[in-house]
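Contents: one structure, followed by commentary.
Only one protein chain is missing; all other protein chains are in place.
We call the chains A, B, C, D and E, going by the order they appear; numbering starts again at 1 in every chain.
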């Protein structure tokens, strides 16, 4: 598989600059004595997990010391063992201590998500069902926390409100039913945008397929209910295609507890979406150690 | 006690605008059918906890609908029960759905921190020892995640690298020892800035007090070691004052597991700092429910 | 049909502020004498067309005079006749003259696109084939120029590089063929993202369908070639579905001259994409007229 | 003649970053497979014209790949033939495809303006009359579209509301006549700022000269009317100078159709201003071609 | 005379927001106890001077409290006596104290410039010679410090590098002499831009006029030298006009000590430019006083 990639685009670089400014404020009071002295440091994992954000750490240090030498020993998406050294740095001492906390905070948070995602993905191994994230991400970190999910082996759900349409209960109620709502959204959305309908009952799911949904998000169904419902919806999709509508239908389950992933995976759905890795994971414990000063 | 306050300053408002833009991107594809229709909604707690960020949610919705009517039923820092209604909203339907996810993400994260902080603070009740946070906060959320700690009953440690100086192991090594390091930092720092020294051994702690530190952060000592060390350091501070130095000395413990808080509190220290509420807490589960459309 | 809507989001408002600043620079030298005087003005169409951007004009004037009274007489997407009055304004004279040029420039450009799009769409009337735009838009105006295409009756193609994937000749060559390229992109893209392949020959189109493309962009084929190719591709899609692949297939033509739209529409394709309305249209001629000053 | 120059100032670079972000959004989904592979490409003109924006294209690519090698074969302001190669690029494949559309959109728009301007300027050749642009430019592109006019051989009119004052009909009406308006504006404007008055009748033109205007913009006069009026205004200017006023007077015609330029040029005016090259020109057709991947 | 005006444009408002953020940082620690309490305050002049920036102060307070009531008792450009009350405020107590320092700093600096300018202008009274400022302004305050000069009765010189051209010694040397330099700059500059040449000797001044300069800045000449030179240059300008060149010529002196203004004014020049009011003035002493709290 192609490993995840994360180009440091101008927009991302602007965020990195802002995060450094947030911690440094009007100047690092403690670093004053270190200006101009070259220092060496490395990062250690203090617990096992999956790395995410290594290139971001390097970019943060480089923003304060463009001449910094950095060597990433572990790629994003790869496993880390407790005690493993993952990054080596050499550069201006004041820059290293000024960016240290920001860099660690970012990579610890992202690696925590990647680690938790990898554990969830492992529960689905062999099932052919994919694990998707949600839009429950920390404000300001959407792109990076979605990237973390990919580093953990998950697949991203829509990235924002603008790359796919998702009709929920209130959209349907307000628009005069699912058929009208689907038509209204299709009319204004870009043609490549998929249209997903969230269903909380069998009747809603059936109506969504008939109305032409590309995907149905089946929320808080039991595994048994899904096992019965999924084949029925697939039949409806074939009937829909025969009538000139779309043939393909993606079925997604949500509201699934982590320990039930395998049970849901057996129901015939295509993917399971969960925010657990983003809303209930701990940061991965990483540490930065300095070598004695060179000069 | 004065409840925590959170003015929506221009700088904070700019962040809120950016977070909305992050989710909305090039436009909410699904909201198209809801433009111009007035909707009513409310927020529910799905689990017990401590609220943090209510005024931020209101501000986010108002950025998309300046005429929005909002009523906060619970103040920041107050407890929430599962099922409790905390916020009522009435305004443009498209604005409500476009800001929903961003507002929930922010308040769920902050309330998770406040809830976890409150639980830690409860362990210290009656001890007279305060619970402080750290600089381990999500990039971009420093001010708000520090506010969340206050909502949970904690006290903030320094806000950034510029409002207090903290000398760690590497600063000391690089500067020729603690006395030289303290002198160098004092010379350049604003006079009101406190100077804290992190000590990992008794010898370092003693040297820090002698060098004139305002506070010593005692990292990864056992409760027993602290019980022995603290009185000795207080004596040294009195001696220091007698010699013309500062008399006051704040003693802080770190590296304390949540279930050991009470044991550490009995050691005579002044405060305990921990990142647990920020790096190991789950988001508080909140939900937004829409009423049938009015028009 | 639901008319196009354009909420003035915080991100859009920031652009409007920037555009005013671009023209005003260090201050409007001529407006000095008009400060504090209430003025009335209206906008006239000097040529027939389709309006796009009315609410943007109002928002621009309001940024300089929050108390401005404005009345839009024509909605975006509606036709304008030469001489028709479309907007009435009353407010601070200095604000009206300072925002005049920026507002006119924006609405004239957008209405030019809407007008040209409407003419192209008219050529396809009754064919069931939709007219799509492209990513050839003026830097900085992507969202608005895409909105203008909708105002003219067109449908938007992807909005940027992040809401759908499109494999072009070079992607295919670099990735070891279409099957490998499709697999690589699918692995990293969000699951709702559609995957489009651009084909310049029958062989490429066939390979794209077999590799699982959701859509094929058929570039610079003749109408006759398309008429022969389209049914064959649809058969291949059914075979693909029978083998467990996706069943749906969108076929899109590009490289079509405006006077050939009807001929291409008869070939069985689903939509035609063209940049003509964005790269070869004139601005719609609009004018702002002032009434004598009131005070 | 000194060729036009376009330093990439910090302000311009910030715009370039924003335009890349506009297209890339949350990440280029298709480029994932190309990261780290070196690619070669070149740009071709598909139609004849005048180039404008070459250095901007290079700067855009370099923002995504600082190591990019670029060779501009044609300078801004020089003519292009159909089929001519104008730019050669070698660098990271993912960067080349991610910046491709933004760079082409910008250079195609600017070259379209330069090309149209050059055609208008050619109509005036030998007349000694200069062709000036206007403030009808695309929002956000003022500086660049003014530069494009220079690349086409035109001269810029004022750059914004702050570098010269221009009194129009409404200014005059509101200020109690041209003399009062001129006095009010002169009092507050920087001394180097020229003061232009727009006149729609002979009487207004005469009043403007008497009131001390540095220039009169004669709008929608016929060539014959101008031929009669111009000498009279020059006499008035000499009389004005004799009375202690300014002696110099610039006379400018506007509202001139492109096919009438020569006729107007013969009337004795100094320059003709027109927005035609900015509001009625097509983008110049350019294309980017990739060579087979190197690695 | 029309009093100076200062619209709070979006660009200026953005600066005001940034200046508040600079002082407030991560939050006003002292204001916590004042949130939600209405307070009344007023501003007093503690020394005589000329007010500049009153509307900026009001705008700053309103950014923190949109409901603030403010009454300006003195207009910008008007004189202040020691002890005079100039502004009355009523609003949220926390907002008043949080914006107090920023607002005072800005208005004290600007009023210091206005006051110093007024004193210099008074030296020229009756001479018909105007006093101009320079580009020596505090970084970030160009527009406002130029406005302050107008409030003091001065006239602005060019506002930046883009609204007029000024050839200095080095430009001339590098371009092959004044004639070549003038020609090169004229070719690329907007037609309304004036071209000024700085001359440090009689020969340079003569060459500048012959080369077609609109103005000559005569730097560090004695009053006697100017008295002899000015008529000669005016004659040259008339000869230039007779030869088809520009007739008007503005003559400006610089390098003039404040106590020599009257002597220079008698030399026949048109204006004197000086940075003294911006680089050698004290801030005007203003103070904010609070009334006892209402609630």
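The criterion applied here is as follows: contacts are C-beta pairs under 8 Å (C-beta built on N, C-alpha and C of every residue); 3 or more make two chains touch, one makes a residue touch a chain.
Note that the structure is a prediction, hence the values are computed from the model and not measured.
Taking the full assembly into account, the omitted chain touches A, B, C, D, E. Contact with the undisplayed chain is limited, among E:27, E:49, E:91 or E:154, to E:27. Subunit D residues in contact with the hidden partner, per the touch definition given at the top, are 2, 5, 7, 9-11, 14, 142-143, 146, 159-160, 163. Summarising the interface, subunit E meets the missing chain with residues 15, 18-19, 22-34, 37, 39, 93, 97-98, 101-102, 104-106, 108-109, 112, 135-142, 159-171, 173-175, 181, 184-185, 188-190, 193, 279-280, 282-283, 290, 292-293. Across the interface with the omitted chain, subunit C contributes residues 25-26.
The rule is simple: only the chains that are shown with their structure count from here on.
Common neighbours of subunit A and subunit E (chains touching each): B, C, D. Chains that touch both subunit C and subunit D are the following: A, B, E.
Comparing chain pairs A-D and A-B, the larger number of C-beta contacts belongs to A-B.
Measuring from the averaged C-alpha position of subunit B to that of subunit E gives a distance of 45 Å. Remark: subunit B and subunit D have CA centroids separated by 52 Å (rounded to whole angstrom).
Residues of subunit A in contact with at least two other chains: 2, 5, 25-26, 142, 146, 159-160, 162-164, 184, 188-190, 193.
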